[in-house]
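The structure under discussion appears below in the form of structure tokens.
With one protein chain held back, the other chains of the complex are shown just where they sit.
Entry: subunit A
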Amino acid sequence: MGQGRSQFSEEELQDYQDLTYFTKKEVLYAHQKFKVLAPEKVGHNKNAKLPMSKMLNYPELNVNPFGDRICKVFSSSRDGDCTFEDFLDMMSVFSEAAPKSVKAEHAFRIFDFDGDDMLGISDLKQIIERLIGKDNHLGEQEMERLIQNVLEEADLDDDGALSFAEFEHIIDRSSDFLNVFRMRL
């Protein structure tokens, strides 16, 4: 950990501790994890910007069907390339200490593929396709039925799409969401 400490000043660490759900030690640990992704680059510049392809080497993101979406949502340049600070933001949101509302906010953004601030039918379809993976396939009819069921359950104002308020309502009622929307550092 001595190496990690030399890269950050006490002040920076204090900033990170105040602005994320991590303690200083955890921040340093996160940096180690980040460094593993591209040891040389990060060795030179602790806040180096890693391209999305590198970011997706992080084990949890690698197998996650929404890995690219997560990178894009947290990337400060919005193209999926992440700096360490973006990575720290990401891990902070996914940490156990982050409250439900914060997680819901980001989850909504991750699921909102076309960025229209609503989870429409096309968004839902993409989510389902990513969830069941490339090897499995749902029939046209089943897909339609499924989306219909989801909208029936959650689309309270009948506009054919889920707004953030409706999404938050689902999340409030789902006891599993907090358990699932989480990555251990």
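Worth pointing out:
Basically, contacts are C-beta pairs under 8 Å (C-beta built on N, C-alpha and C of every residue); 3 or more make two chains touch, one makes a residue touch a chain; residues count from 1.
Please note the rule applied: contacts and distances are computed from a predicted model.
A single chain of the complex does not appear, and UniProt lists its protein name as "Transmembrane channel-like protein 7", one of "Rab proteins geranylgeranyltransferase component A", "Transmembrane channel-like protein 7", "Ribonucleases P/MRP protein subunit POP1 isoform X1" or "Signal peptidase subunit 3". As for the chain not pictured, it touches subunit A at residues 15-16, 18-21, 23, 25-26, 59-60, 62-66, 74, 76, 78, 85-86, 88-89, 92, 94, 98-99, 101-102, 105-107, 109, 111, 114-117, 124, 127-128, 131-133, 135-136, 138, 142, 145-146, 149-150, 153-154, 156-159, 163-165, 167, 170-177, 179-184.
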